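Got a structure for you, written out below as C-alpha coordinates; questions coming shortly.
One protein chain is absent from this view; the other protein chains keep their places.
Let's look at subunit A:
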Amino acid sequence: MGGSSFRRIGKLASISSKNQSCRGFSSTVETLKKTDQLTPTKSVNLFSAINQALHIALDSDPRSYVFGEDVGFGGVFRCTTGLADRFGKQRVFNTPLCEQGIVGFAIGLAAMDNRAIAEIQFADYIFPAFDQIVNEAAKFRYRSGNQFNCGGLTIRTPYGAVGHGGHYHSQSPESFFCHVPGIKVVIPRSPRQAKGLLLSSIRDPNPVVFFEPKLLYRMAVEEVPEDDYMLPLSEAEVLREGTDITLVGWGAQLSIMEQACAEAAKEGISCELIDLKTLIPWDKETVEASVKKTGRLLISHEAPVTGGFGAEISASIVERCFTRLEAPVARVCGLDTPFPLVFEPFYLPTKNKILDAIKSTVNY
(Lines give C-alpha, C1' and ligand atoms only; values in the text may rest on other atoms or scores of the structure.)
Protein backbone atom coordinates (compact mmCIF):
# COMPACT_ATOMS: atom_id res chain seq x y z
CA MET A 1 0.00 0.00 0.00
CA GLY A 2 1.52 3.30 -1.00
CA GLY A 3 1.65 6.54 0.88
CA SER A 4 -1.27 7.95 -1.04
CA SER A 5 -3.73 5.43 0.23
CA PHE A 6 -2.55 6.14 3.78
CA ARG A 7 -3.36 9.73 3.36
CA ARG A 8 -6.75 8.85 2.09
CA ILE A 9 -7.55 6.97 5.26
CA GLY A 10 -6.40 9.92 7.30
CA LYS A 11 -8.59 12.26 5.41
CA LEU A 12 -11.53 10.02 5.76
CA ALA A 13 -11.09 9.84 9.44
CA SER A 14 -10.91 13.57 9.75
CA ILE A 15 -13.64 14.36 7.25
CA SER A 16 -16.12 12.13 8.94
CA SER A 17 -15.42 13.66 12.32
CA LYS A 18 -16.32 17.04 10.98
CA ASN A 19 -19.33 15.74 9.18
CA GLN A 20 -21.07 14.37 12.21
CA SER A 21 -24.35 13.78 10.46
CA CYS A 22 -22.88 10.79 8.63
CA ARG A 23 -21.32 9.59 11.88
CA GLY A 24 -18.45 7.92 10.05
CA PHE A 25 -15.60 7.82 12.48
CA SER A 26 -16.86 10.03 15.20
CA SER A 27 -18.82 8.79 18.16
CA THR A 28 -22.43 7.69 18.33
CA VAL A 29 -25.13 10.29 18.65
CA GLU A 30 -25.56 9.32 22.27
CA THR A 31 -21.94 9.65 23.23
CA LEU A 32 -21.65 12.74 21.12
CA LYS A 33 -24.38 14.31 23.17
CA LYS A 34 -22.53 13.37 26.28
CA THR A 35 -19.20 14.50 25.00
CA ASP A 36 -20.55 17.60 23.28
CA GLN A 37 -21.28 19.08 26.66
CA LEU A 38 -17.62 18.64 27.39
CA THR A 39 -16.42 21.49 25.31
CA PRO A 40 -13.98 22.67 24.25
CA THR A 41 -12.72 20.16 21.75
CA LYS A 42 -9.47 20.25 19.93
CA SER A 43 -8.39 18.67 16.70
CA VAL A 44 -5.80 16.06 17.66
CA ASN A 45 -4.31 12.87 16.29
CA LEU A 46 -4.60 9.47 17.88
CA PHE A 47 -1.36 9.43 19.81
CA SER A 48 -2.18 12.81 21.32
CA ALA A 49 -5.63 11.55 22.29
CA ILE A 50 -3.99 8.60 24.06
CA ASN A 51 -1.60 11.02 25.67
CA GLN A 52 -4.49 13.14 26.94
CA ALA A 53 -6.20 10.07 28.36
CA LEU A 54 -3.04 9.09 30.22
CA HIS A 55 -2.65 12.60 31.60
CA ILE A 56 -6.22 12.48 32.86
CA ALA A 57 -5.84 8.98 34.28
CA LEU A 58 -2.75 9.96 36.24
CA ASP A 59 -4.25 13.24 37.29
CA SER A 60 -7.59 11.89 38.43
CA ASP A 61 -6.23 8.94 40.38
CA PRO A 62 -3.07 9.30 42.45
CA ARG A 63 -2.84 5.51 42.56
CA SER A 64 -2.22 5.17 38.86
CA TYR A 65 1.10 4.41 37.18
CA VAL A 66 2.38 4.33 33.63
CA PHE A 67 5.41 2.25 32.71
CA GLY A 68 7.04 0.28 29.92
CA GLU A 69 10.05 0.30 27.63
CA ASP A 70 11.15 3.90 26.97
CA VAL A 71 7.86 5.40 28.18
CA GLY A 72 9.73 7.80 30.46
CA PHE A 73 11.04 9.45 27.30
CA GLY A 74 7.65 9.54 25.64
CA GLY A 75 7.66 6.07 24.10
CA VAL A 76 8.46 5.17 20.51
CA PHE A 77 5.12 6.54 19.34
CA ARG A 78 5.14 9.60 21.63
CA CYS A 79 2.04 8.46 23.49
CA THR A 80 3.59 9.08 26.90
CA THR A 81 5.22 12.44 26.12
CA GLY A 82 5.34 14.81 29.05
CA LEU A 83 3.91 12.38 31.60
CA ALA A 84 7.12 11.84 33.53
CA ASP A 85 7.73 15.59 33.75
CA ARG A 86 4.26 16.26 35.03
CA PHE A 87 3.71 13.31 37.35
CA GLY A 88 7.24 12.41 38.31
CA LYS A 89 9.47 9.43 37.80
CA GLN A 90 7.86 7.59 40.66
CA ARG A 91 4.66 7.20 38.69
CA VAL A 92 5.82 7.26 35.09
CA PHE A 93 8.90 5.19 34.47
CA ASN A 94 10.96 3.11 32.10
CA THR A 95 11.22 -0.58 32.61
CA PRO A 96 13.99 -2.83 31.41
CA LEU A 97 13.38 -4.78 28.24
CA CYS A 98 11.43 -7.66 29.77
CA GLU A 99 7.79 -8.04 28.75
CA GLN A 100 7.03 -10.97 31.01
CA GLY A 101 8.40 -9.05 33.95
CA ILE A 102 6.54 -5.88 33.00
CA VAL A 103 3.16 -7.57 32.96
CA GLY A 104 3.78 -9.72 36.03
CA PHE A 105 4.90 -6.63 37.91
CA ALA A 106 1.82 -4.77 36.71
CA ILE A 107 -0.47 -7.52 37.96
CA GLY A 108 1.11 -7.32 41.42
CA LEU A 109 0.84 -3.55 41.44
CA ALA A 110 -2.80 -3.75 40.43
CA ALA A 111 -3.48 -6.38 43.08
CA MET A 112 -2.73 -3.70 45.69
CA ASP A 113 -5.61 -1.58 44.40
CA ASN A 114 -3.58 0.49 42.01
CA ARG A 115 -4.14 1.29 38.37
CA ALA A 116 -1.24 -0.22 36.52
CA ILE A 117 -1.04 1.05 32.95
CA ALA A 118 1.65 -0.96 31.21
CA GLU A 119 2.88 -0.39 27.70
CA ILE A 120 4.14 -3.18 25.48
CA GLN A 121 6.10 -1.41 22.76
CA PHE A 122 4.59 -3.36 19.85
CA ALA A 123 1.82 -5.96 19.98
CA ASP A 124 4.32 -8.29 18.31
CA TYR A 125 6.28 -8.24 21.60
CA ILE A 126 3.38 -9.13 23.86
CA PHE A 127 4.04 -12.85 23.55
CA PRO A 128 6.78 -13.06 26.19
CA ALA A 129 4.05 -11.72 28.51
CA PHE A 130 1.38 -14.07 27.22
CA ASP A 131 1.64 -16.42 30.17
CA GLN A 132 1.28 -13.60 32.68
CA ILE A 133 -1.80 -12.28 30.89
CA VAL A 134 -3.49 -15.62 30.31
CA ASN A 135 -2.59 -17.51 33.46
CA GLU A 136 -2.09 -14.79 36.05
CA ALA A 137 -4.10 -11.71 35.13
CA ALA A 138 -7.16 -13.39 33.65
CA LYS A 139 -7.69 -15.94 36.40
CA PHE A 140 -6.60 -14.09 39.52
CA ARG A 141 -10.11 -13.14 40.63
CA TYR A 142 -11.68 -16.47 39.74
CA ARG A 143 -9.16 -18.75 41.38
CA SER A 144 -8.93 -16.71 44.57
CA GLY A 145 -12.70 -16.78 45.02
CA ASN A 146 -12.77 -13.01 44.53
CA GLN A 147 -10.25 -12.26 47.29
CA PHE A 148 -7.78 -10.86 44.81
CA ASN A 149 -7.91 -9.35 41.38
CA CYS A 150 -5.87 -7.18 39.07
CA GLY A 151 -8.76 -5.17 37.70
CA GLY A 152 -6.64 -2.04 37.69
CA LEU A 153 -4.42 -3.52 35.01
CA THR A 154 -4.50 -2.06 31.51
CA ILE A 155 -2.00 -3.17 28.90
CA ARG A 156 -1.67 -0.74 26.02
CA THR A 157 0.01 -1.95 22.86
CA PRO A 158 0.21 -0.75 19.23
CA TYR A 159 -0.92 -3.27 16.63
CA GLY A 160 -1.41 -3.62 12.91
CA ALA A 161 0.04 -2.97 9.50
CA VAL A 162 1.75 0.29 8.64
CA GLY A 163 2.79 -0.34 5.05
CA HIS A 164 6.26 -1.73 5.51
CA GLY A 165 6.62 -3.06 9.03
CA GLY A 166 7.50 -6.62 8.11
CA HIS A 167 7.08 -9.69 10.26
CA TYR A 168 7.52 -8.23 13.73
CA HIS A 169 6.11 -4.73 13.59
CA SER A 170 2.78 -5.44 11.96
CA GLN A 171 0.89 -8.25 13.62
CA SER A 172 -2.65 -8.16 14.98
CA PRO A 173 -2.68 -10.68 17.81
CA GLU A 174 -6.05 -9.75 19.32
CA SER A 175 -7.71 -13.09 18.80
CA PHE A 176 -5.20 -14.90 21.04
CA PHE A 177 -6.55 -12.84 23.89
CA CYS A 178 -10.17 -13.21 22.91
CA HIS A 179 -9.90 -16.85 23.91
CA VAL A 180 -9.26 -15.91 27.52
CA PRO A 181 -12.21 -15.36 29.85
CA GLY A 182 -11.27 -12.86 32.53
CA ILE A 183 -9.69 -10.18 30.41
CA LYS A 184 -11.23 -7.61 28.12
CA VAL A 185 -9.95 -6.71 24.69
CA VAL A 186 -10.61 -3.20 23.40
CA ILE A 187 -9.58 -1.60 20.08
CA PRO A 188 -10.43 2.01 19.18
CA ARG A 189 -10.86 3.30 15.64
CA SER A 190 -10.16 7.03 16.04
CA PRO A 191 -8.71 9.66 18.38
CA ARG A 192 -11.99 10.49 20.11
CA GLN A 193 -12.77 6.84 20.56
CA ALA A 194 -9.26 6.10 21.74
CA LYS A 195 -9.39 8.65 24.54
CA GLY A 196 -12.83 7.66 25.79
CA LEU A 197 -12.27 3.93 25.52
CA LEU A 198 -8.84 4.06 27.10
CA LEU A 199 -10.18 5.96 30.11
CA SER A 200 -12.95 3.39 30.42
CA SER A 201 -10.43 0.56 30.15
CA ILE A 202 -8.18 2.05 32.80
CA ARG A 203 -11.11 2.54 35.17
CA ASP A 204 -12.83 -0.75 34.38
CA PRO A 205 -12.54 -3.17 37.31
CA ASN A 206 -11.22 -5.90 35.01
CA PRO A 207 -7.86 -6.32 33.33
CA VAL A 208 -7.94 -4.96 29.79
CA VAL A 209 -5.67 -5.44 26.80
CA PHE A 210 -5.99 -2.26 24.77
CA PHE A 211 -4.74 -2.49 21.19
CA GLU A 212 -3.94 0.83 19.51
CA PRO A 213 -4.00 1.05 15.70
CA LYS A 214 -0.51 2.39 15.15
CA LEU A 215 -1.25 3.23 11.53
CA LEU A 216 -3.59 5.92 12.83
CA TYR A 217 -1.35 7.41 15.52
CA ARG A 218 -0.45 10.38 13.36
CA MET A 219 -2.75 9.90 10.45
CA ALA A 220 -6.17 10.02 12.06
CA VAL A 221 -7.13 13.48 13.27
CA GLU A 222 -10.41 14.26 14.95
CA GLU A 223 -12.09 16.77 17.22
CA VAL A 224 -11.52 15.40 20.71
CA PRO A 225 -13.03 16.86 23.88
CA GLU A 226 -10.27 18.09 26.12
CA ASP A 227 -12.09 17.03 29.27
CA ASP A 228 -12.36 13.72 31.01
CA TYR A 229 -14.92 11.44 29.34
CA MET A 230 -15.46 7.73 28.99
CA LEU A 231 -17.04 5.65 26.26
CA PRO A 232 -18.79 2.44 27.27
CA LEU A 233 -17.07 -0.91 26.85
CA SER A 234 -18.85 -3.87 25.30
CA GLU A 235 -21.07 -1.58 23.26
CA ALA A 236 -20.75 -1.78 19.53
CA GLU A 237 -21.64 1.19 17.39
CA VAL A 238 -23.42 1.40 14.07
CA LEU A 239 -21.28 3.78 12.03
CA ARG A 240 -23.32 3.62 8.88
CA GLU A 241 -26.86 2.37 8.49
CA GLY A 242 -27.80 0.12 5.63
CA THR A 243 -30.20 -2.60 4.57
CA ASP A 244 -28.39 -5.10 2.34
CA ILE A 245 -25.44 -6.35 4.34
CA THR A 246 -23.85 -5.89 7.76
CA LEU A 247 -20.10 -5.31 7.99
CA VAL A 248 -18.35 -5.79 11.34
CA GLY A 249 -14.83 -4.67 12.12
CA TRP A 250 -12.67 -2.76 14.57
CA GLY A 251 -9.67 -0.46 14.75
CA ALA A 252 -7.88 0.73 11.64
CA GLN A 253 -9.68 -1.77 9.42
CA LEU A 254 -12.90 0.22 9.74
CA SER A 255 -11.66 3.00 7.54
CA ILE A 256 -10.90 0.47 4.79
CA MET A 257 -14.35 -1.03 5.28
CA GLU A 258 -15.92 2.41 5.16
CA GLN A 259 -14.29 2.99 1.79
CA ALA A 260 -15.66 -0.32 0.54
CA CYS A 261 -19.15 0.62 1.79
CA ALA A 262 -18.96 3.92 -0.05
CA GLU A 263 -17.96 2.17 -3.28
CA ALA A 264 -20.71 -0.41 -2.83
CA ALA A 265 -23.22 2.40 -2.36
CA LYS A 266 -22.30 3.70 -5.80
CA GLU A 267 -23.39 0.34 -7.14
CA GLY A 268 -26.63 0.50 -5.24
CA ILE A 269 -25.67 -1.76 -2.33
CA SER A 270 -26.64 -0.43 1.08
CA CYS A 271 -24.13 -1.48 3.75
CA GLU A 272 -24.45 -1.27 7.50
CA LEU A 273 -21.06 -0.83 9.17
CA ILE A 274 -20.53 -1.74 12.82
CA ASP A 275 -17.52 -0.95 15.00
CA LEU A 276 -17.29 -3.68 17.61
CA LYS A 277 -14.84 -1.65 19.80
CA THR A 278 -14.75 -4.28 22.57
CA LEU A 279 -13.92 -7.78 21.32
CA ILE A 280 -14.51 -9.56 24.59
CA PRO A 281 -17.05 -9.44 26.03
CA TRP A 282 -18.62 -8.35 22.77
CA ASP A 283 -21.92 -6.76 21.94
CA LYS A 284 -23.71 -9.63 20.22
CA GLU A 285 -27.06 -7.91 20.39
CA THR A 286 -26.12 -4.99 18.18
CA VAL A 287 -24.64 -7.28 15.55
CA GLU A 288 -27.55 -9.69 15.80
CA ALA A 289 -30.13 -6.93 15.38
CA SER A 290 -28.31 -5.65 12.33
CA VAL A 291 -27.96 -9.05 10.69
CA LYS A 292 -31.62 -9.80 11.34
CA LYS A 293 -32.35 -6.67 9.37
CA THR A 294 -29.88 -7.15 6.49
CA GLY A 295 -29.72 -10.95 6.31
CA ARG A 296 -26.02 -10.87 5.46
CA LEU A 297 -22.79 -10.54 7.39
CA LEU A 298 -19.21 -9.76 6.46
CA ILE A 299 -16.38 -9.55 8.98
CA SER A 300 -13.00 -8.07 8.21
CA HIS A 301 -9.77 -8.01 10.20
CA GLU A 302 -6.05 -7.88 9.49
CA ALA A 303 -5.21 -10.98 11.51
CA PRO A 304 -5.08 -14.29 9.63
CA VAL A 305 -8.54 -15.64 8.86
CA THR A 306 -8.14 -19.00 10.58
CA GLY A 307 -8.97 -18.68 14.25
CA GLY A 308 -9.36 -14.94 13.95
CA PHE A 309 -12.07 -13.25 15.97
CA GLY A 310 -14.17 -13.15 12.81
CA ALA A 311 -14.64 -16.88 13.21
CA GLU A 312 -16.23 -16.40 16.61
CA ILE A 313 -18.53 -13.66 15.39
CA SER A 314 -19.50 -15.78 12.44
CA ALA A 315 -20.33 -18.82 14.57
CA SER A 316 -22.32 -16.81 17.09
CA ILE A 317 -24.34 -15.00 14.49
CA VAL A 318 -25.09 -18.18 12.61
CA GLU A 319 -26.43 -19.60 15.87
CA ARG A 320 -28.59 -16.57 16.48
CA CYS A 321 -29.67 -15.65 12.97
CA PHE A 322 -29.57 -18.93 11.05
CA THR A 323 -33.02 -18.64 9.57
CA ARG A 324 -32.54 -15.01 8.64
CA LEU A 325 -29.28 -15.43 6.76
CA GLU A 326 -29.51 -15.19 3.00
CA ALA A 327 -25.88 -15.94 2.28
CA PRO A 328 -22.91 -17.54 4.02
CA VAL A 329 -21.06 -15.24 6.39
CA ALA A 330 -18.09 -13.70 4.57
CA ARG A 331 -14.70 -13.15 6.16
CA VAL A 332 -12.21 -10.84 4.49
CA CYS A 333 -9.10 -11.07 6.59
CA GLY A 334 -5.35 -11.43 6.59
CA LEU A 335 -4.15 -14.53 4.78
CA ASP A 336 -3.01 -17.66 6.58
CA THR A 337 0.64 -16.74 6.28
CA PRO A 338 3.08 -14.99 8.57
CA PHE A 339 2.84 -11.25 8.12
CA PRO A 340 4.89 -10.73 4.95
CA LEU A 341 7.57 -8.17 4.28
CA VAL A 342 7.29 -7.26 0.60
CA PHE A 343 3.82 -8.61 -0.07
CA GLU A 344 1.93 -6.77 2.59
CA PRO A 345 -0.61 -5.33 0.12
CA PHE A 346 -1.50 -8.85 -1.04
CA TYR A 347 -1.81 -10.10 2.49
CA LEU A 348 -4.09 -7.36 3.75
CA PRO A 349 -7.88 -7.32 3.50
CA THR A 350 -7.97 -4.37 1.13
CA LYS A 351 -10.90 -2.30 -0.01
CA ASN A 352 -11.23 -4.16 -3.28
CA LYS A 353 -11.23 -7.54 -1.59
CA ILE A 354 -13.98 -6.34 0.72
CA LEU A 355 -15.94 -4.86 -2.15
CA ASP A 356 -15.74 -8.15 -4.04
CA ALA A 357 -16.98 -10.01 -1.00
CA ILE A 358 -19.82 -7.55 -0.47
CA LYS A 359 -20.98 -8.08 -4.03
CA SER A 360 -20.71 -11.83 -4.01
CA THR A 361 -22.51 -12.04 -0.68
CA VAL A 362 -25.32 -9.76 -1.79
CA ASN A 363 -25.63 -11.63 -5.10
CA TYR A 364 -25.41 -15.06 -3.51
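Convention: contacts are C-beta pairs under 8 Å (C-beta built on N, C-alpha and C of every residue); 3 or more make two chains touch, one makes a residue touch a chain; residues count from 1.
Note that contacts and distances are computed from a predicted model.
Chemist: Looking at UniProt, which of "Pyruvate dehydrogenase E1 component subunit alpha", "Ribosome-associated complex subunit SSZ1", "Cytoplasmic tRNA 2-thiolation protein 2" or "Ubiquitin-related modifier 1" names the chain we cannot see?
Modeler: "Pyruvate dehydrogenase E1 component subunit alpha"
Chemist: May I ask which residue of A:134, A:305 or A:327 touches the chain that does not appear here?
Modeler: A:305
Chemist: Can you list, in ascending order, the subunit A residues touching the missing chain?
Modeler: Touch with the absent chain occurs at residues 1-5, 69-70, 73, 76, 94-98, 100-101, 124-125, 127-128, 163-169, 305-306, 335-338, 340-343, 345-347, 350-353.
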